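Below is one structure, written out as structure tokens; comments come after it.
Heads up, one of the protein chains got dropped from this complex, but the rest are sitting where they should.
Labels run A, B and C following the written order; every chain starts at residue 1.
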Amino acid sequence: MIERAALVYLDYAASTPVDSRVAKAMTALMTVDGNFANPSSTHAAGRRSVEHIAHAAGQLAALLNTDADRLIWTSGATESDNLAILGGAHFRQERGRHLITMRTEHKAVVDPFNVLEKQGFEVTWLDPETDGVLDIAKLEAALRQDTQLVSIMHVNNETGVVQDIEQIGTVCRARDVLLHVDAAQSVGKLPIDLEALPVDLMSMTAHKVYGPKGIGALYIADRPGVHVDPLLFGGGQQQRLRPGTLPVQQIVAFGMTAEIARSRMSDDLEHLRAMHNRFWSGIRDLPGVLVNGCIETGFPGILNVSIEDIEGESLLLALEPLCVATGSACNSQIQEPSYVLRALGRSDALAQSAIRFSFGRPTRIEHVDFAIDRYRSAIEKLRRIAPERVQ
Amino acid sequence: MIERAALVYLDYAASTPVDSRVAKAMTALMTVDGNFANPSSTHAAGRRSVEHIAHAAGQLAALLNTDADRLIWTSGATESDNLAILGGAHFRQERGRHLITMRTEHKAVVDPFNVLEKQGFEVTWLDPETDGVLDIAKLEAALRQDTQLVSIMHVNNETGVVQDIEQIGTVCRARDVLLHVDAAQSVGKLPIDLEALPVDLMSMTAHKVYGPKGIGALYIADRPGVHVDPLLFGGGQQQRLRPGTLPVQQIVAFGMTAEIARSRMSDDLEHLRAMHNRFWSGIRDLPGVLVNGCIETGFPGILNVSIEDIEGESLLLALEPLCVATGSACNSQIQEPSYVLRALGRSDALAQSAIRFSFGRPTRIEHVDFAIDRYRSAIEKLRRIAPERVQ
Amino acid sequence: MSGDPYSERVRQLFEAPRHAGSLGGALSATLEDQGVRIRLAAEIADGEMRTLRFQAWGCPHVIAVAEAFCADYEGKSVSTLLEFSVSDLMQSLSVPVEKTGRILVIEDAVRSLGNIVRDASNPDD
Partner (left out) sequence: MSGDPYSERVRQLFEAPRHAGSLGGALSATLEDQGVRIRLAAEIADGEMRTLRFQAWGCPHVIAVAEAFCADYEGKSVSTLLEFSVSDLMQSLSVPVEKTGRILVIEDAVRSLGNIVRDASNPDD
């Protein structure tokens, strides 16, 4: 039983709690009896910090089946996306000034591309099909002689839609075009094998997978021509690609997080599928309910549903104490309909009614049942209050 | 008594341990029963995260006597320096393309200026006097009609030299030139009153003052014409100046760190002075020992000494298990003499023999005495081994 | 990043909108604009509003303001409808200014109800 006053969190796509073992290790490391030395220091304490970082890089590399020295630590996926896109496009500008991405990307991808457009790069913005998935033929048609970089995310943060990265990468590689993948929502959750995948740059972040906020990484493939210009300067850290004192405790946490994720990935997925299915079974019969994305092929940690003739902001408030996300970008008091859902062909009204439910390791059946109950009663209440449409 | 095998850490200018209360609060916040929600989320859990951040901003603002909304969170002083210098110079390029800084700045300041030089900005690099302090007349002489930005650090990380920020700021303000101050080594250690100081931009970082690595801030004064262009794009966080999910646990830690620093600043300073004086008394009689900087006016947490006719790398190894810093930039196996000490007029050889001892809250008399003993015996040993100079 | 967009009062009114509903056979006005749909209904007796009910499709502030209006104006004289302005309610409920546009739809609906009531009571006009 869930107490009414307590919050029920179903927003694991926004952020996750740090695994308690990870938090413990962080504390042990960063306090006075730990290993708090600056890894740039050459003394013995500094070298121990370096070893901790190397170990963590190994853990993350093992999760992704790549080499530890292909990973650059950043402050999160936002910075990784910027470094990959701004840094990648600048590094390769001799190769061409045409870039391709999708309309359903995260803001941390969209905005750097907007900046590049202002700098004279040309960007093709591909629309997905109505299920959110990219039609590979559209990508092929968009590729040009001067295309140098494609950026397409793995799992969409709003809808859970999964793109076929392997297929996309194969098309790019055949044309000597770099592929950047924003994998903030998939690293540690879906299998990713960077030995096998034709991916050149990949962004990730710890806080979506039970690690701390403020630490991410960028994978840079070990292939000729794959490189980025740095965005920050100073100090010689990380092959000059990303200076600044390395936050040892954050990196160690990301490493542990990766190792834990690796060991329990299939259990996690099974759990998410169970929660997802239970929730969907509990609401699918509601009149006017529509899935944004695809129930069968999407990432099971995320379920985004719109509902006809319901106002999204009121829905969200009626759902309290459930903590879920709207389909809207929530940076102002007046909520804009999500551009991601608009790109899937949803009307403004349907996009505005969208709620993203996202599940995580701590999610229990009681939470899901509470959410079903809340969602149904909120819809019922708001429909009751609403007047007939004016004819 | 110090065990010989245990490391003795006197490198608090490189990094500090996290206060155990701070570490505890971080863990409580970021784990499952804490407040791990994304502060960008509009639901109740997200709003609690926002409140935590607001509280932390208030704590840091109180330390600096400024308003919380003047502070932009970054990943550390390196990023803050880049944002202030690259972002500030770009934002004000209509005002002029001439910039002024010092040769003794940290790499995180030097390197962005090097980048700006390549972009067609002109940079005047001021040399300090032999005590490390800037002669204000030199700054006045360097200011031009088209000077738009001056960047001068507060406390030097290698020498502890303290610049007179108030005087420098007054000169800049009279000419409508922005002043950026890298205060990574002074925030929380020396009194800073941003209401009173004519400073426009100030960089800081938590890990030099018993907070975690990987969190910093940039102060941006609330004056017309003071602003920076962002370096990263995506998401609407922090007035679009610095996007990315705000790392709540890191920010809360920085806030607590600031509050603790504020309450014990004078005790801390007194302690550092005691350690500093004891150490200096213990080694000052050594033939050929020379202070880099100034014993009387410098920040007492740092003591940088050169010694005649001693090779620095061997000295450092002979000092083990003491963890201290060389005057050298330590990014390659062959150590370069520190450019900071060279700018103070030290010869390559003297610069190369420099050791930075830096003290902190956990430093005890035993540590200092151990360091004195080690330093004296290392010098004695290396002098014994060395041949006479070839005539 | 933002604080709570809803005041305590807005939360209460939204949570339990006691005046939500319709009134069979009463006078009513319906308006749709700014993405807001609102229907107000009044039972009148002796020039007073005995009962007020609303139906609304809109954000929580719209629902809260509609509820607050009904609660405040039940028992008042019908003439007050024509002078109704949302600004007092917006202030007392701390409605963000960005929402002024949609809240004004309620004002329009109230005025419109006022006109309907007036027309109904002066059938000879």
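By our rule, a residue touches a chain if its C-beta (ideal position, glycine included) is under 8 Å from a C-beta of that chain, and two chains touch if they have at least 3 such contacts.
Just so you know, these numbers come straight off a predicted model, no measurement behind them.
Every visible chain touched by the undisplayed chain in the complete complex is listed here: A, B. For the options A:R47, A:H90 or A:R278, the residue in contact with the chain missing from this view is A:R47. The residue touching the chain not shown here, chosen from B:D67, B:D131, B:D229 or B:D309, is B:D309.
Only one of the listed residues, A:T159, A:Q237 or A:Q250, touches the absent chain: A:Q237. For chain B, the residues touching the chain absent from view are 309, 311, 313-314, 317-318, 330-334, 349, 382, 384-390.
For chain A, the residues touching the chain absent from view are 39-40, 42, 44, 47, 50-51, 53, 236-238, 246.
Criterion: only the chains that are shown with their structure count from here on.
Per-chain CA centroids place chain A at a distance of 43 Å from chain C. Put simply, the C-alpha centre of chain B and that of chain C have 59 angstrom between them.
The residues of chain B that reach two or more other chains are 40, 42, 44, 236, 246, listed in rising order. The multi-chain contact residues of chain C, meaning those touching 2 or more other chains, are 1-2, 5.
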